[in-house]
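The structure follows.
Every protein chain but one is kept in place in this view of the complex.
Order as written gives the chain letters A, B and C; numbering starts at 1 within each chain.
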Amino acid sequence: MWAAGAVKIRGCLAATSVPLRRCLKLGAAMAKSKFEYVRDFEADDTCLAHCWVVVRLDGRNFHRFAEKHNFTKPNDSRALHLMTKCAQTVMEELEDIVIAYGQSDEYSFVFKRKSNWFKRRASKFMTHVVSQFASSYVFYWRDYFEDQPLRYPPGFDGRVVVYPSNQTLKDYLSWRQADCHINNLYNTVFWALVQQSGLTPIQAQERLQVDEVMTKEVRLPAEMEGKKMVVTRTRTKAVPLHCDIIGDAFWKEHPEILDEDS
Amino acid sequence: MWAAGAVKIRGCLAATSVPLRRCLKLGAAMAKSKFEYVRDFEADDTCLAHCWVVVRLDGRNFHRFAEKHNFTKPNDSRALHLMTKCAQTVMEELEDIVIAYGQSDEYSFVFKRKSNWFKRRASKFMTHVVSQFASSYVFYWRDYFEDQPLRYPPGFDGRVVVYPSNQTLKDYLSWRQADCHINNLYNTVFWALVQQSGLTPIQAQERLQVDEVMTKEVRLPAEMEGKKMVVTRTRTKAVPLHCDIIGDAFWKEHPEILDEDS
Amino acid sequence: MWAAGAVKIRGCLAATSVPLRRCLKLGAAMAKSKFEYVRDFEADDTCLAHCWVVVRLDGRNFHRFAEKHNFTKPNDSRALHLMTKCAQTVMEELEDIVIAYGQSDEYSFVFKRKSNWFKRRASKFMTHVVSQFASSYVFYWRDYFEDQPLRYPPGFDGRVVVYPSNQTLKDYLSWRQADCHINNLYNTVFWALVQQSGLTPIQAQERLQVDEVMTKEVRLPAEMEGKKMVVTRTRTKAVPLHCDIIGDAFWKEHPEILDEDS
Partner (left out) sequence: MWAAGAVKIRGCLAATSVPLRRCLKLGAAMAKSKFEYVRDFEADDTCLAHCWVVVRLDGRNFHRFAEKHNFTKPNDSRALHLMTKCAQTVMEELEDIVIAYGQSDEYSFVFKRKSNWFKRRASKFMTHVVSQFASSYVFYWRDYFEDQPLRYPPGFDGRVVVYPSNQTLKDYLSWRQADCHINNLYNTVFWALVQQSGLTPIQAQERLQVDEVMTKEVRLPAEMEGKKMVVTRTRTKAVPLHCDIIGDAFWKEHPEILDEDS
């Protein structure tokens, strides 16, 4: 409801503003209160207190989306930068996100342990994140793909996972980075075999099943390492980084991320 | 992951493709499997079988959004049509939605009772709906607000509610329509008092607390009734309607919506 | 808390009875309010409204329990009657149970659709049922096993399942009865082979893997059908029956069980 008074009237009617209600002369069929019992069917989905709340989103059908928009293989840096721009927007618009980590068409957002945003309701966390991300993706598309129009509005899915300790949270992020690294490695080699060695995709795939191939035939491009995307916060804004989060170094350099109280 | 082979490699590694893994020469730090235990923290959020699944979305902070984009009060028909366009897109892109009902900045989507889309996981239902809706909102904005640029990407929240019977589902939709009607009535009168009678917003609000005022001073505009928005399906596509869903008439005319088996 | 005033004091302290609290001169370490935040970790486990709530309990390790107490094979009627006595006690002590169905060492209890007992919290439904059943099992043991002492206190597990329609509830009960019938049939034949035909348990088991054996070699005892146990309610008390609940006949004879409103 956007019109002035909307929020007001909801409160009003929920309470006992009999005059207004009589004034509006609602017929029996319109007696909203008759139907209000349906609210009892809403389930509570509060995230366990004192735990890290992670929302991970994934592009829906982005294999097709990349094809239709001629993404460069193995990694399209315009697409990666657009993803990071969207993650930044999410962090600036929503409250209590302390770090975001992404790769390819997925992004994870970590809400602080003691966040009480929307009473920690899982549905609020995940729908706010994915909707803000999705609208930002379309909104900022032109800044990264000037000459190439967006052909259709993309979809994303999301989920909430709750981690009870710093260690399990760090392991979650390490898991995503290891996954990113493996995918990047595979894709880099795969596309090198296709683009530089002239294999068909099927041949490249078969070759990758065989031991010890890669190191002999291809060199891993240096920029591959840049594909991991971290967004963190300074005092005032969300800042993108490209760095390792497996291992202790990152967490020692950024103690403020996990140590909310300090 | 959009690059060819991505889906493949996930399956591969999840299984036992030792050659590939050795080939990739992952160092100990990268041993993804070491971190995979973090998947056990994901909770199951399956919706109860044989029940209607409803996703309701709401604009985030649309009071401000309407101000910033000069929406006509009490209802901006461009905005309403854009909402309906987005709802149609959602129904065409996602599976198993049988009807959608909206008003103002909210929309409810009903998935069929026996839908097994994404194994009925609540998070999948709600995040797919809100992200597709949000990206569509930006994507189609220009078709409805030609001369007026979108100033920032809007957000939406969503929730899932599960209804066990046709009656409770119909009552849910009636509740939303009654809410719509009351809001429209209030807003129509409120803005008539402000725009036609020259009251300040505060005065208009006070006046609306007093009994029997309205019918004497203002006439309810005929088009107000058009603000309820229904999207339903023919055999092949999603079709918008503007009609009553309180009462039996609508459901008798459209028995196919609730009677999936017939 | 059983002493007079106990319930009182809880309420008191939860509110603002400063005098009492000061009176009790609680030291800092005892400041209960300092710890009360731990209540926020309790999750809501409300059962979906308007659905049938079923609690099913199962004996824990009853294979061993039956051995230790020399239960007659394949069915010990003392044990079955004790189970039914416990089910009756549960129905008389707890509210809103409309029917119970059991076999062997399991029993299912159906709470009425619109029960609001303990606000429909699943944990309340299941723990009240299993604890009342377990204490009754020990309490009434001697009435059924006069000469045979109970050697140790048995355990039971329980679960809650929610059914949205009369059909799914009836199918649930049919499923339990079919399971009961199959188990009875198997056990009757198995023990006939062992006790009457002199096979070892291993031989009997092997024989039961082979087609068409049974009807030639053994006669099914008539009383086997009596092993399904139903407990239902008259106006004033819980009444045990032994009858079929698969098929429509039972439900037509007892329309009041599912038709709460009539």
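The rule is short, and it goes like this: a residue touches a chain if its C-beta (ideal position, glycine included) is under 8 Å from a C-beta of that chain, and two chains touch if they have at least 3 such contacts.
Worth saying up front: this structure is predicted, and the values here are computed from it rather than measured.
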item	value
Which residue of C:Ala66, C:Leu199, C:Leu241 or C:Leu258 touches the chain not shown here	C:Ala66
Interface with the undisplayed chain - residues on chain A	48-51, 162, 164-165, 168
Touching residues on chain C - with respect to the absent chain	1-9, 13, 17, 19-20, 22-26, 29-32, 35-39, 41-43, 45, 57, 59-60, 62-63, 65-66, 71, 73-75, 79, 89, 93-94, 104-106, 122-124, 126-128, 130-140, 150, 152-163, 168, 171-172, 174-175, 178-179, 181-183, 185-187, 190-191, 201, 204-205, 208-215, 246-247
Residues in chain B touching the chain absent from view	37, 40-41, 43-44, 46, 48-50
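We adopt the following convention: only the chains that are shown with their structure count from here on.
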item	value
Label of the chain whose CA centroid is most distant from the centroid of chain B	C
Averaged-CA centre spacing for the pair chain C and chain B, given as whole angstrom	42
Inter-chain centre distance, chain A versus chain B - centres from mean C-alpha coordinates, in Å	19
Interface hub residues of chain B, defined as touching at least two other chains	162, 164, 168
